[in-house]
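Sharing a structure below in structure tokens format, with a few things to ask.
Coming up: chain A.
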Amino acid sequence: MPTPFRDALNSGKFMITAEIGPPKGVNLDEMTNNIDLLKDKVDALNVTDNQSSAMRYPSLGGCLLIKERGGEAVLQMTCRDRNRLALQSDLLFAYSRGIKNVLCLTGDSITVGDHKQAKGVFDLDSVQLLKTIRTLQSGKDLGGNDLNGAPEFCAGAVITPEAHPIEPQLHKFKKKVDAGAEFFQTQAVYDINNLKNFMKYARQFKVKIMAGMVLLTGAKMAQYMNANVPGIFVPQPLIDELAGAEKGKALQKGIEIAGRAIKTLKDENICDGVHIMAIGREKLVVDILAAAGL
Partner candidate 1 sequence: MIVGERKPFDEIKDKIGQFKKVLILGCGTCVSVCMAGGEKEVEILASELRVANKLAGKDVEIGQATIKRQCDREFIEPVVENAREYDAILSMACGAGVQLVSDVVAPVPIIPALNTDFIGITESEGVWVERCRACGNCLLAETGGVCPVTRCAKGLLNGPCGGTNNGKCEVSPEKDCAWTLIYQRLDKQGRLDLFDKYNPPRNHQAVVTPGRVTKS
Partner candidate 2 sequence: MVDVFEPKVVAFCCHYCAYSAADLAGSMRLEYAPNVRVVKLMCTGRVDIIHLLKAFEDGADAVYVAGCEEGACHFLEGNLRAKQKVAIAKRLLKEMGLEPERLEMFHISASNAPLFAKAANEMTERARKLGPNPLKREIVKAT
């Protein structure tokens, strides 16, 4: 079953995807503007699912809006908020409305979010969710019952190339491939050598890998991420470069760094594309792409 996203993946082109963060409320103006701004500049737009365990307008709603505006959407689905029945129902609904690309995630813990007493569901994990999608495709649900009409999806997952220790991640990567993942969007990578090492392992599998990129707005942000975000390692030279930028030009420097990284990935054919995460600053994606010469 072709989808524009799957076709792009299979064409061998350098993939570009970005993220749209839904609002906390029903005012969809900003989200609509961001979608319009980016829809023709990327191969697909992910919509996050209650990102960082903060309650937001649903990912599925965001994807429908993208489709309405003429873009290609990737539905991000976490296992934190819904049990296996709800997840399967949502998948059926998504398919029926033409949303056929899904990124399967486990989901951040409840404790990092803004509803700290909520129950974290985690009835399934990301691997089981991938398997669930393939099960639905085969015409059955997780209870073993026959479906009246089976959906089809282009399914993907996430991996952290700079995780420490790396070995469990590599095993998990294989597990996700075996469970049916056809594409991966990675956690943000800043050290190209680490990514190259990871790709050496990953290339044995027939999957497409888009390197994640989070825009660094300054040295402080880089240091914060090093200290607090698992699997992110901004190398000292980059921190120094950001710190050395002229006053008020740190953001510009960050865009330059991101652009440079993307260009390197493309020119040296290190991986199959890039996934740009600029939540809250979606407009800057355009600048980053320009800085990369794309």
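The set was built so that all candidates are chains of the complex that A comes from, given by their letters.
A few comments on the model shown:
By our rule, contacts are C-beta pairs under 8 Å (C-beta built on N, C-alpha and C of every residue); 3 or more make two chains touch, one makes a residue touch a chain; residues count from 1.
Everything quoted here is computed from the prediction, not taken from an experiment.
Of 1 or 2, just one candidate touches chain A in this complex, namely 1. Note for the complex: chain A touches candidate 1 at residues 80, 84, 105-109, 111-112, 120, 122-128, 131, 142, 158-160, 163-165, 167-169, 171-172, 174-175, 178-179, 187, 230-231.
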